[in-house]
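Here the complex is missing one protein chain, while the rest keep their positions.
The chains carry the letters A and B, assigned in the order they are written, with residues numbered from 1 in each.
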Amino acid sequence: MSRPTSGPVASDPSWGNRSDLDVLNRDIPRVDGPVKATGEAVYTHDVRLPDMLWARVLVHPVPRAEIESIDVEAASEMPGVVHIEALKEPGDAVRYLGDDAVLAVVAAETPDQAADALGAIVVKARRLAPVVTPEQALKEGAPVVSRRRKADSNVGRANERGDEAVADAALAGAVAVVERTFVVPIQHHVCLETHGHVVQPAPDNEQVTVYASTQSVGGTPRGLARTLGRDASKIRVLTPHMGGGFGSKFGPGLEGALAARVANVTGRPVHLMLTRADEFAIAGNRSGSRQKLKVGADSDGRLVGLKLEADKLGGVSGGSLPGPPYIYTVTDGAAVFSKIRSVHTATDGSRAMRAPGHPQASFAMEAAVDELGYLLGMDLVDIRIRNLESAVHHRQLRRVAEEIGWADHPNRDRPGAAVNGRAVGIGFGVSVWGPGGRSSRCDVTVRPDGSVVSATATQDLGTGARTYVAAIVAEELGLTVDMVEARIGDSDLPPSVTSGGSVTTGSSAPAIKDAAHKAREGLEALLTDVLEAPVGSYVWKDGRVSVRGDASRSLPWIAVCALLREPLLAQGEFRDFLHEGRIHGAQAAKVEVDTLTGRVKVLKMVTCQDQGLPLNRLALRSQINGGMVQALSYGLLEQRVFDEQDGFLLSDNLDLYKIAGSQEIPEMVALIDDEDERPSVCGMAEAPVIPGHSAIAGAIHNACGARLTRMPFTADNVLETLYGKI
Amino acid sequence: MKDFDLKLPENLDAAIGELPAEYTREGAQVLAGGQDIVTVMKDDIEQPAALVSLQRLGLDGIEWDGDGGVTLGATVTVQALADDAGLERAFPALREAAQSIGSPQIRSQATLGGNLNQRPRCPYYRHPSVSCFKKGGSVCLAEFGFNKYAAIFGGGPSYFSHPSDLATVLLMLGATASISGPGGERKVPLAELYVLPEESLETETVLRPDEILTSVTIPAPPAETRSSYLKFKERASYDFALAAVAVSVVLDGSGVVTDARVVLGGVAPKPWEVPAAARALIGKSMGPEAWTAAGAAAVADADPLEHNGYKVHLVKGLVFRALESLA
Partner (left out) sequence: MREMDPSSGEPSAISRRSFLKGATQVAAAGGIIGGAPASEQGTAVEPEVETLSGSSSMELLVNGKSRSVEVQPRTTLLHALRNQMKPPLTGTKEVCGTGSCGACTVLIDGQPAYSCLTLAVTCAGRPVTTVEGFGSADAMSDVQQSFCDKDGMMCGFCTPGFVVATHAALDRAPKATLDELKYELSGNFCRCGTYPHVFDAAQAVQKDRARGEDGR
């Protein structure tokens, strides 16, 4: 259908001078805004196929049990039930509340019939000691819950770094030393669209179609190939829209495998989305931690020694926590000692979640820096700048300090005190991320009728990826965004990356740029005969092409395309020099604490964030705000709650698992760091979620002297920190 | 949710006739706005074979008597309570309580009667797989388990805290509920409407299974009364009370409290009046000293569990803040 761009490439693509950009580095309304705002966007949840079955899974309510029987007979005879299958045999164990606790799958003609059948399955099981807390896991004689075959305890191998004696000696010589134990709870992703798939089976010689709420359209075919008994090339995965992932939706998971299996067995399309309760029980989480952190500083406020002993709490998974010192620098690297281990409980394994491990590390490290500042009588911004190597951090901290009103704040080097039970404080935190980029491809097709398609197998988690897939091409060809059709969310398109760790933009944007540039040069090759200038000497702007320096030699876009006898296909690849590797951010938070009631009200949050060239400033501010909101929610409210006696997951709903709502949201200022003039692009979504809760904790302390060492910062926590536990 | 029959009676007697004399988990129950009963049924806590709708009974009136008192129909929506200008003038605390409830979506559908009769929010009670005293079981898992939200007064053998904001404020306002059953109508002061777990585990009120709460009457407040409802939500957006205070004071010309009433919400299995707090105010000038004393008196009898001792601090603070708002 198409022919590749002919002729050698005349020049490398470039993002160009920022002052010359007409589309990028501006506010671009997202291209799928209208379908999202009107309910027309079809998510996997919304897929309705003829003859489709509705599937549900049965999750055992407690983490550990021995199955005596799973009786599906009565359920199988209920109206509308087409497929029902127990997934465990008598004598099998439920080892943890996660995918191992899925006991059965049901598929029926209607959602109600599936739910009714689920309720009619009779499970007899002997409940075993739950092992849901680290205390239970570490108790002598505790049942071993690890997924590792030969594990003989619930403690993973400790990762030790540094020389403890050197660190101890440095700390002994420090002028100021802070030692605290920080407790970070487990957080859930709470993707509003739960995990799930719709699988449409097909004969062996045709493609199976799978709608998936996934962060990896490209990886999902491989993930389902074995279950579907066919080569990945015979599986087409579609993710037209998805309702959030945040790191929890990389593979098809058990729910995807079951949907595929039921579709295989029944030969009918199967819709299997987890319920909200299922989602909380088996769809992952951000690991918690306990961190005993000791940090010392010299009289100038330089960090001179650090010791960290930490338990990562990732359920049956390892959990994540970066090694210390987190972001900040200790003058003598040898004086840093850490011992980090995993403590396993019989609970769902942690998964990646937006900057895995980093918010946890930030919570402890920022608190320690604050307190060293107070011990030394140093300004909280000054002590940070003293211990941060990057000049980018320095300017960003000064910028957020200015925006939050730090210069006029009375408590710059010591915590304040409440007046009539009310106190206002300010806190800070910093972030880094190094997403980089990797191999990705994009096809740009220009048709004789002037239409343009930009296609790559990426997915838009809500980040705005779909919009820059079109906008980058529009910029290169002098078009408006609506003149370029973005095609994504389809595994049959040119391959791109799994969206995790902020790698999407750094990987796919260079490939899109490369394709657009090749298309442009392909068109310029046609123009050499018409406008009589060589490739590389044209200006593409406002829907026209003209010869650089001679505006009279010009053609409108539609006339250029009319020169094509067939569609022009330009195939772009990842170009290393178009992407950036490392980003930085700083945040400040201002809070009011009511010391009589324990109410923490966040008054304002500010972020300054760099990311190379901003592709879409509007979506970028959305992402920065989103990071602040999630960090605020994490800090103020979020906590997974298990009943420790019997092991029920109590917070398997949005009543008890509380996320921030509109009335939690303070004034939020998202500052794009335009002093970052790097001529390259970079993903940034992880960074703004890292330090917000740390800044809020610092602000609470700064307001009234209450250093909260555990999260969330709810009234019980504030009041018990201030007045002790009753 | 199990399926059920929906009964749409045309009059009150017919509605009462559809209700069972004895409670069972499968017995018919009343449907008003549905904002609580539907969640209770979705969680399989109750599985009534029928719901009896009050939709056609015309119980949604707000009627003033000539003396400044008002009678509120059971199916008046919470939003109507929050919006009514007459109620705002006469009973500002009632409006504050109504405004604090749920969300716009809840307020527009939820009713006065439904709010007063809502079931506990204890996470154990709401968990479909947990058996507890309130569900015919033989244990209160909250007593030694997750009890951060549990009662610090009046608990045992069950320790849930009653979630109704309107119950708390209406008790403070001296309201009386009208209840109709097979034997006719009876009037029950709000102070006598609720029962503690030690009196009954299957219900939270004195309503019998075949009775319907039809209206609530609030007497005219004494002149020079100031009242307030202050609710502390763990999450500012859409949450139940961690603790709440309904308070009224009557002041003489020199700012001395001559009468007072203090009722706590969210801290006991029923709205919890603390006469000692009122006594601590009477005869005192409105000011921080009196407010602190009232707060201390309010929690003197508190008996917290392992994880809800903070509510003692919180109630003290809330009583102070509620009184401060009336000064």
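By our rule, a residue touches a chain if its C-beta (ideal position, glycine included) is under 8 Å from a C-beta of that chain, and two chains touch if they have at least 3 such contacts.
Owing to the predicted nature of the structure, the values given are computational and were not obtained by experimental measurement.
Looking at the complex as a whole, the chain kept out of the display touches A, B. Note that of A:193, A:580 or A:610, the residue touching the chain absent from this view is A:193.
From the options A:276, A:339, A:422 or A:447, the residue with contact to the chain not on display is A:276. Residue A:628 is the one among A:131, A:321 or A:628 that touches the chain missing from this view. Screening A:93, A:129, A:142 or A:668 for touch with the missing chain picks out A:668. Within the entire complex, the positions of chain A that touch the omitted partner chain are 27, 29-30, 32-43, 45-46, 48, 110-112, 189-193, 241-244, 246, 275-276, 461-464, 618-619, 621-623, 625-630, 633, 653-655, 659-663, 665, 668, 670. One chain of the complex is left out; on chain B, the residues touching it are 1-18, 31, 34-35, 38-39, 41-43, 50-51, 53, 55, 79, 102-106, 108-109, 236-238.
Rule of thumb we're sticking to: only the chains that are shown with their structure count from here on.
Remark: chain A residues 61-62, 119, 421, 594, 596-599, 601, 636-637, 641-646, 648, 650-653, 655-656, 658, 660-664, 714-716, 719-720, 722-723, 725-726 touch chain B in the complex.
Put simply, chain B touches chain A in their complex at residues 2, 44, 121, 123-124, 126-130, 141, 144-146, 148, 232, 234-239, 242, 304, 307-310, 312-314, 316-318, 320-321.
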